[in-house]
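For this view, one protein chain was removed and the others were kept in their places.
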Amino acid sequence: MKAFIYDGPGKTALEDRPKPEITAPTDAIVRITKTTICGTDLHIIKGDVPSCEPGRILGHEGVGIIDSVGPAVTSFKKGDHVLISCISACGKCDYCRRQMYSHCTTGGWILGHRIDGTQAEYVRTPHADLSLYHIPKGSDEEALVMLSDILPTGFECGVLNGKVSPGSVVAIVGAGPIGLAALLTAQFYAPGQIIMIDLDDNRLEVAKTFGATATVNSADGKAVKAVMDLTDKRGADCVIEAVGIPATFALCQELVSPGGIIANIGVHGAKVDLHLETLWDRNIAITTRLVDTATIPMLLKTVVARKIDPTRLITHHFALTDILAAYETFGNAAKTKALKVIISA
Amino acid sequence: MKAFIYDGPGKTALEDRPKPEITAPTDAIVRITKTTICGTDLHIIKGDVPSCEPGRILGHEGVGIIDSVGPAVTSFKKGDHVLISCISACGKCDYCRRQMYSHCTTGGWILGHRIDGTQAEYVRTPHADLSLYHIPKGSDEEALVMLSDILPTGFECGVLNGKVSPGSVVAIVGAGPIGLAALLTAQFYAPGQIIMIDLDDNRLEVAKTFGATATVNSADGKAVKAVMDLTDKRGADCVIEAVGIPATFALCQELVSPGGIIANIGVHGAKVDLHLETLWDRNIAITTRLVDTATIPMLLKTVVARKIDPTRLITHHFALTDILAAYETFGNAAKTKALKVIISA
Amino acid sequence: MKAFIYDGPGKTALEDRPKPEITAPTDAIVRITKTTICGTDLHIIKGDVPSCEPGRILGHEGVGIIDSVGPAVTSFKKGDHVLISCISACGKCDYCRRQMYSHCTTGGWILGHRIDGTQAEYVRTPHADLSLYHIPKGSDEEALVMLSDILPTGFECGVLNGKVSPGSVVAIVGAGPIGLAALLTAQFYAPGQIIMIDLDDNRLEVAKTFGATATVNSADGKAVKAVMDLTDKRGADCVIEAVGIPATFALCQELVSPGGIIANIGVHGAKVDLHLETLWDRNIAITTRLVDTATIPMLLKTVVARKIDPTRLITHHFALTDILAAYETFGNAAKTKALKVIISA
Partner (left out) sequence: MKAFIYDGPGKTALEDRPKPEITAPTDAIVRITKTTICGTDLHIIKGDVPSCEPGRILGHEGVGIIDSVGPAVTSFKKGDHVLISCISACGKCDYCRRQMYSHCTTGGWILGHRIDGTQAEYVRTPHADLSLYHIPKGSDEEALVMLSDILPTGFECGVLNGKVSPGSVVAIVGAGPIGLAALLTAQFYAPGQIIMIDLDDNRLEVAKTFGATATVNSADGKAVKAVMDLTDKRGADCVIEAVGIPATFALCQELVSPGGIIANIGVHGAKVDLHLETLWDRNIAITTRLVDTATIPMLLKTVVARKIDPTRLITHHFALTDILAAYETFGNAAKTKALKVIISA
């Protein structure tokens, strides 16, 4: 089968690989119909993720058709139409019992990382019963690719951890795909304001069409004043960090109101300054989270009920044979205005 | 001043009364600009509320202008435009400290009940600092009359107690003004389904335009089957009782799914059967609540942010001098299709 | 092997039965070392539980040694020392994912009910990975028999649902083994008062030694006054119903304070009166729950840390061959003063 391979820092290839096989009784083999590219894939290719070894098939998102299941899989059978979670969960360990699937002792984020992933014609999914989801009849397959990772990430790490509530003020720092996913799902809770902050005017324009009540280009260094002006000098009840660098985390600390929450989504590569000398008495919380995808069932219901349209995140389409072009487009988002790209296998 | 008086069971009158005066340092006198009629007012007039004595000026909802304040009032001054909560709260007692204002030891629901109310040209409001709310500039005064009682009641007793959440199934039994207030505010949480149940097809039609995803006329005794058919035989995660009679409470017990909640709003005049022989092992909760109006600040923000339009509940307008006609219209809702009526003083 | 059989209403027998065998890949066979009798077993024998068919081996509590496991069991192996939950959980269905194991679509309370149970030399336990628990080295095996059902039942259905908190007032109606289990586990949260109510002075004496701060014999019909006198006329923040008849549930409704919770544990055989005409405006909650045993891991930690001594519930010991005598003793608790009896297989 065709598969997209990470071959060491800066090197990738579209290769022929043998079709994967069941290796544990709880495995399933899924024939991929649609997959996509994540910012994390770009990090791996740069060499930032040493736990991902050369030779690995990338990709941790996608939908497809069950090709075969191991003998202990009870919820799925050949031919079932399924959504693949980016997180594999055994359902048995202490972490899984409390729905902290990201830390499953034999799973977590392993697809396209520690085991071969979804940017291929077939993928082996471990712990299939808790890591795949039935696709409701009549659903838009492409919309559901957004439920593998990006929507639960924005929702769980940003909106749920940030306790967005009716009438509250939300500030989202970073209007990339993850920030926009937080923006879309924040609206489940009817906040009074959603202020989107970024350096890219195009993305801020997109944010407005997605429901932001105000946008701030932080290039002039005056973002804090702008947010304070919008909020009667109170700041935001919930600040969502969706970039992952010290400067943006610093900004979040200036935007949060007393009693508020900074919900970090960004993947950080370096330590940051935490200004406890000003924050120690402000009754705030800072949260971190690797997505658990525990909310996929809830998100599926909101898609079916048309409370959210995930396809708004999709800007480009490619065939698996053109995946190099897909990476080119996704990797140059500032120029191509790409958000999420769909790759059909 | 003109005031509408309860004069004993079945008797009312529009009378001249002296303008009220400050009697405690925490009082305010408010000149009423708009008020409305509540179902509870009809109960009082029928004689169902013996704690309300003849001679009482009715009404516990309204907006107006501060005429004067007592010396201990710090948040308001003459001329301020204010919303009046139906609940008076001292802010000091054990109940007030945990925002259970309904049980304030020197307040609670007293307006138009144990002390004179708002269906008059002026009203004395005790505990003004915690019982009045500044009206934001540019707000629609009539919309805010709905925040005195009906919207917080639907929201607190129904939606919050019922823990409505994204994608969940909500069933509301009773499509009168309170049930419709629950319907409007349930949508703050993006539920997947809101099923409205009533005997009156007109109200069910209104419910559809207000956002119900399905409606069921329960006249044929088949409401349980209808809801089960809509929910894959699971029932509703949240069932809101908005009528207050044994038959509707019985229906709620059949509609709730395992793990679900029955949130009672209805004012009950008689005991009901609770079928613990079937419910003891179903992991459900039943909640009751007299509205605390603790969410008025949150609701004000959602109105300002246009997340909700409370004026949709308003069907008729009257002058205070025509309040007898207003009662006639409101009391014959089946015929007049009245929801809430606005009375201008 | 020896096994204790329900043979239809009023009929039981200690019989020879074939040793059970693995029938699903997720099964385990456990050699029972200790088991016990539950009030529910008495109900089955009376004929009150028609879903339990004649010929069934009774018992849903116990500890033992793994004899064999199916090929999909990954957490246990032959020779492991294990605690058996009274609830079987697949870990995959919607209910299991939210730790509502009691409603597992292929499990729940089935042991000694819909499939053969633990009052035998061996038992087949389905869904072994989520229904068995490793016994920590050095633990007292008899103490852990109390974690199969009775302690999680008192804790989850009574204490957790009742939201017992530091300084709060708890009233427990019923001082049988379940009420006493609630009493023991309520003390995890440092309530200010725990008032125990029963008709049996012996059990009330036991309650005092278990930590009750006051006891009330309700035989004189003055229990409400007694509790009000103990609580400055406020009533209890948390009322735990641990009997299961209309009279005790009626008492709970009179004991609960505004804002309080009635947490039902009792197994009810008939409907009860719910006095919504007085409770509709008191901001209370009523909860029901079949134990999920989701807290067994937490309870195991509290036993290891000596925060609780479950052996205090054990009053008698028998051999499996004397199980008829054990039932006789447990069934005549008023005379024998039995709480829980240990049966060694």
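For clarity, chains are labelled A, B and C in written order, and residue numbers in each chain start from 1.
Going forward, a contact is a pair of C-beta atoms (placed from the backbone, for glycine too) under 8 Å apart; a residue touches a chain by one contact, two chains touch by 3 or more.
The structure presented is a predicted model; accordingly, all values stated were derived computationally and were not measured.
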Relative to the complete complex, which of the depicted chains are touched by the chain excluded from display? A, B, C
Contacting the left-out chain: of A:Thr26, A:Thr74, A:Ser148 or A:Asn264, that is A:Asn264
Just to verify: which one of B:Lys46, B:Arg97, B:Lys222 or B:His317 makes contact with the chain not shown? B:Arg97
Where the complex has a chain not shown, which of A:Lys2, A:Arg17, A:Arg31 or A:His103 is the residue touching it? A:His103
By the document's definition of touch, the residue of A:Ile115, A:Leu199, A:Ile284 or A:Val304 touching the omitted chain is A:Ile284
Residues on subunit A that touch the omitted chain in the whole complex? 95, 98, 100, 102-103, 244, 249, 258-259, 264, 266-277, 279-290, 292
What residues on subunit B make contact with the chain left out of this view? 25-26, 71-72, 74-75, 90-92, 94, 96-99, 129-130, 294, 297
Chain not shown, touching residues in subunit C: 165-168, 187-193, 213, 297-302, 304-305, 307-308
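In the analysis below, only the chains that are shown with their structure count from here on.
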How many angstrom lie between the centres of subunit B and subunit C, each centre taken as the mean Cα position? 41
Between subunit A and subunit C, what is the separation of their C-alpha centroids in Å? 42
Multi-chain contacts in subunit A: which residues touch at least two other chains? 297
